[in-house]
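Sharing a structure below in structure tokens format, with a few things to ask.
For this view, one protein chain was removed and the others were kept in their places.
Right after this comes chain A.
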Amino acid sequence: MSEDIATEEDGTTPSKQDTVTQPARPRSSRDLLRSGFGRNLGLVVALVLLCVVGVATAGDTFATGANVLTILRLAAVIGVVSVGMTFVITGGGIDLSVGAMVALASVWATTLATQQLAADYHWVFMVTTALVVGAACGLVNGLLVAYGKIVPFVATLAMLASARGLAEIISDRKTQIITVNSFTDFFGGSLIGVPVLIWIFLLVAAAGWVLLNRTTFGRRTFAVGGNAEAARLAGIKVQRHTVALYVLAGLCCGIAAVMLMARTTTGSSTHGQLYELDAIAAVVIGGTLLSGGRGTIGGTVFGVLIFTTLNNVFTLNNLSISAQSVAKGAIIVIAVLLQQRLARRSTGS
């Protein structure tokens, strides 16, 4: 019956209709600032500034192709975790257990039994194990939050503790060395001159962007995070969607575990220490609102790159890790202050 009203109007005012059927394209500078590119502009500037500093202080080592690949390789693992984190935070939650899930997935995928299976048949078994373990942890998180009504902070804090504990039990706190050469060969290798790890990061980021911005799943994520009650009354299955978001984050941790296993050729209960903080920091400076309802994958990727580049610049200049931490903290504060300014401006009227 909505058609009735619509067609009736169409018949009488064809000229008006034309203006609507053409989707509005942002043209003015203000619209541009609001578009995805514009919102990331500040991050691009920050990254460029960092690079300028890098070139100025350690030009001969910083501006080499090898160093760029190093930065990207280091960014890849935490980047994949951050993409998953972006979904959870945009959906109004938070996941503190990502680091622990990475550790558990890496340990489980490198037990003697799993490695034997992989050696006998294919390394796919190790990858599958990591992904399943990550997704299963995420499922538990999601069920606790959505149906157990435990606040995300607490539910995932519990997972943080128990997943890492379980990883310690399974590995007996020993580092498990990967002996399956086919696994390390594949994930340690390169494709068209670019390491496989970087390809995975790019793939996950691209898939994440599409999922968040071009699918019903993404739209519902914004709705659930922006106003869960309105989403429920609009007929969205809010609880089921919440579970899916945590599973997605867990899955990303599984992928990250595989990448970390390849980079270090080990599985260990100490993998992924403090990843939750790095990932949340990257997501937040990328422009995703901690309160939910607004999130950008592009921003998250830039956030990760900024932190990794920062580390790199400091390392090349032989500055201490402690100094890095101070700089990191400062960047987070500045980014969030800027973000609040922008948010106030957009809702000021």
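Remarks
Assume a contact is a pair of C-beta atoms (placed from the backbone, for glycine too) under 8 Å apart; a residue touches a chain by one contact, two chains touch by 3 or more; residues count from 1.
Going forward, contacts and distances are computed from a predicted model.
Protein name for the hidden chain, per its UniProt entry and selected from "Transketolase subunit B", "ATP synthase epsilon chain", "Xanthine dehydrogenase family protein subunit M" or "Monosaccharide ABC transporter ATP-binding protein (CUT2 family)": "Monosaccharide ABC transporter ATP-binding protein (CUT2 family)".
The residue from A:V124, A:L203 or A:A234 that touches the chain not shown here is A:A234.
Contact with the chain that does not appear here is found for just one residue of A:T215, A:S320 or A:Q340, A:T215.
Contact residues of chain A toward the unshown chain are 1-6, 8-10, 13, 16-17, 19-21, 23-24, 30, 210, 214-220, 222-223, 226-227, 229-237, 293-294, 345-349.
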